[in-house]
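Single-structure report; data block below.
Yeah, one chain of the complex is gone here, protein chain that is, but the others are all in their spots.
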Amino acid sequence: MGLAGAEAGVLRRRRRFPVLRAILHSRPATVGWLLLIAFVLMAAIGPSLAPHDPTQQQLLLRLRAPSFRLGADHFHPMGTDQLGRDIFSRVIYGSRISLLIGFTVVISGGVIGCGVGIAAGYFRGWVERIAMRVVDIYLAFPFILLALIVIAVLGASLTNLILVLAFTGWVNYARVARGEVLSLREREYVVAARVMGARSGRILVRHLLPNIMPTIIVLASLQIGGVVIQAGALSFLGLGVPPPTPDWGRMLAEGRDYMATAWWLATFPGLALVLLVLSVNLVGDWLRDYLDPQRQGGGGS
Amino acid sequence: MSTPTQNDPNRLARSRSISRRHLLRRAAAAGVVAPSALVSVTRPGVGLITAAAQAQSASKVSIALSTDINTLDPHQTATVGTDLSVISHLYTSLVLRGPDLKLQPALATLWQATSATTWTFKLRDDVVFPDGEKLDASAVKWNVDRVLNPASKARIRSWFDLVKEARAVDATTVEFITSAPYPALVDQLSMFFLLAPKWASQHQPASEAMGTGPYDIVEWVKDDHVSLKAKTTYWGTKPPFQSATFHAVPEVSSRVSGLLAGDYDVVTGINPTDIKRITDSKHATAGAVASARTAMVKFNTLKAPFANQQLRQALNYAVDKQGLIEAFFPGLDVQPSQGQVLTPAYFGYNSALKPYPFDVAKAKDLMKSAGAPDSIDVEFDLPTGTYLLAEEITQAIAGGLAEVGVNAKVSAMPFSTYMNKYLPQRNLAPMAYITQAWPTLDADGLLTLFESGNQYAYWDDAQFSKLLEQARSTLDAKQRLALYQQATAVMREAAPVIFLFPQPATYAVVNTISWKARPDDWVRVWEMKPAG
Partner (left out) sequence: MRGFLLTRLLESVVTVWGVVTIVFFALRLTGDPVLLMVPFGTPPDQIAQLRHALGFDRPLLVQYVDYWGHLLRGDFGDSLRFNQPALSLVLERLPATAELALLSMLVAVIIGGIAGTVAATRQGSVFELIAMVGALIGQATPVFWLGIMLVLIFAADLHWLPSGGRGGLSHLILPVITLAAFSTASISRLLRSSLLDMRTQDYVRTARAKGLSEQQVFFGHELRGALIPVVTIVGIQTGQLLGGAVITETIFAWPGVGRLIVQAINNQDFPLVQAAAIVLAITIIGVNLLVDLTYVVLDPRIRLDRTA
């Protein structure tokens, strides 16, 4: 999946807005990007549009069905939850939390994983041996077990949740990065650089990193969805984002006891979650095709 | 998870320093008490079930509980709702608490306090284990010895804190010798089930069972179900259902779905919002009873800001107990706690006390005179996954307190973390949500958790503690009652907690069976009857 960027780049630059054209060329990518932009906008400016304070409770109005009647007590387009909070406002605020979790986990996990993977692949020897044993140990560890213990020790909070997810997610990046580096380090230009006496740091930054980035970016984009879903699963076990933070996974988990009596509690945050995961997956798919010159047009249907 | 139990950390220490005058008074009290403490077997309703129920005895019942049992060993668990409930079908205890919450004879037919520190039990002579071993006085003594022996690591050891020994006087007479008066001993023994000594030393009571109860175990598939079948030769009244299965169904909504799907006949611990839906189905009926478990917000009175009594009182005024009940338990028969942690089910309940009314203005006045700042930031500990609707209730309370300038930051944590903060770390947040009960249903027990020096108290009140101590020195019911009335009044005034309400015990049962959840968590098949 390596990238021979030069040629493809030259080809693309002949027309204006090449990236935009590439996106618009593929209908799934268009949908994915539009959704993702919508979510980012929602996180950025949505809170000023939310009709209610997402944590404000009105016990007398709990479990009200969706209503569009105007007036502060009535306008709940997605209904109210078990504490009488406005679900619409919570869904809007929740986009911040979900995007925050998704991106921070993927970025921090990616940085750690790439660091370990590149070091293992480049230096080989004992560095690689130790790194790969650590990776093995992680892979042999049921995720739930690790998450439960870490939360039990550190306590439940948004930061700790991100920590747990990043802590378990880095392994994938490490394996992929190592694999890529192993195949790259014997390439002529890398070997040449080494022969010419370039320092390891320089080789890593100048030659290896740019070449494995596309693969890592694709992997990361595809993992964002999984991370958001995983955070929701932890909420099911009572380990997710603590109350009263409006987090989709938590809202979904709290709403599960009301699915038969007040369907709107779990449905709207669930829908938001599905759409977000959908959009990052579509964007990830497109990125993979776009960054891989051999596959131009392959996934464009 | 945390089934409350009998014990008192200070009792041993105190008993060593009891004065001569106390001893004399106790002896006198015992002399007066002894004859009237005699309980007769001829009380009506003693039979375990009615004759009508016996008629249809070929049927079976399927029950869904939230967790599987942990063990079949009656001495290694204090969890009433699951472990001990199942065990009570397999084994016999000396006495049993009926659905009316009164003690009934079981193996013991008569019991009485024969001195301030001696309880004497008369036993039936016809109770025999399936393998022929007799359940007699020496078998009872063996069971007590097993718990007292540190080598057996019995989890219920604390129930017998005050028990020095059990003596087999003759085959049908057992004496319990205590190191201090122990009025609730008989209540405590209603949860103490008796193994067969010889069998137990050759088998694994944790995973096998051979008892004298109305049922025998058929199989225990862990985390799935325990199935029981009625004994052919049972010394007591034959139970109404030939076989019974206890399923472990952790997810609330799955229990309800299973009930509606016909998989289960009886389920407990359902979400109050599902009650209407279940009853509307015409297939089953759902409801709730006020349990003996009281929900409260515990203050850490040992440090600021809640060392201040006025501030604690202010918060009691600031919480709308009735509003919480109407929101979370709509249509259920739940009343706010009457200014005490005891419910009417307890010995020592004070019917003269009234709850703190919901009065924001009064709360603000009190806060002002307490010299509190306009806005107070406090942590509010919440154990997750343990108590009914705890997360919702805690957040609603925090929301209400914001009205009077108390910003309670809810800090949710697993129950194990919570308990570690509570006890060894002694680091409970200024406010903590908790529900407490005491299975003996005696003030001596639940109130002891608030006594000075008790690790569980986080409250240090000399007057309250002195009253408890006095009450503990006598077996005289009247005198004890009077002292507990004073103690509860002191506690209402000092407000070491925000008094909330008894936690409702929710349940649902198919229309072909009649049953009601019990305030004290016991789930017993022989109390269920085929309806109509």
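Labels for the chains are A and B, by order of writing; each one numbers its residues from 1.
Definition applied: contacts are C-beta pairs under 8 Å (C-beta built on N, C-alpha and C of every residue); 3 or more make two chains touch, one makes a residue touch a chain.
A quick note: this is a predicted structure, and the numbers were derived from the prediction, not measured.
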item	value
Omitted-chain contact residue, chosen from A:187, A:206 or A:256	A:256
Option touching the unshown chain, where B:360, B:419 or B:494 are the choices	B:419
Touching residue (missing chain; options A:75, A:103, A:123 or A:236)	A:236
Identified contact with the non-displayed chain, of B:260, B:314 or B:528	B:260
Which residue of B:122, B:141, B:225 or B:321 touches the chain not shown here	B:225
From A:65, A:149, A:191 or A:205, residue that would touch the chain that is not displayed	A:149
Positions on subunit A contacted by the hidden chain, ascending	28, 132-134, 136-137, 139-145, 148-150, 152-153, 175, 178-179, 225, 229, 232-233, 236-237, 249, 252-253, 256, 259-260, 266, 270, 273-278, 281-282, 285, 288, 294-295, 298-299, 301
Contact set of subunit B toward the excluded chain (per top definition)	1-10, 67, 70-71, 73, 76, 78, 150-151, 153, 155-159, 161, 204, 206-207, 221-225, 247-251, 253-254, 256-258, 260-263, 385, 414-417, 419-420, 423-424, 436, 438, 445, 448-449, 455-456
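Going forward, only the chains that are shown with their structure count from here on.
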item	value
Centroid spacing, where centroids are CA-atom means, of subunit A and subunit B in whole angstrom	47
Touching residues on subunit B, where the partner in the complex is subunit A	252-253, 256-257, 271, 273-274, 276-277, 323-324, 326-327, 384-385, 391-392, 394-396, 398-399, 410-414, 416-417
Residues of subunit A that touch subunit B when the two form their complex	56-57, 59-60, 62-63, 82-84, 151-152, 155-156, 238-239, 242-244, 254, 256-262
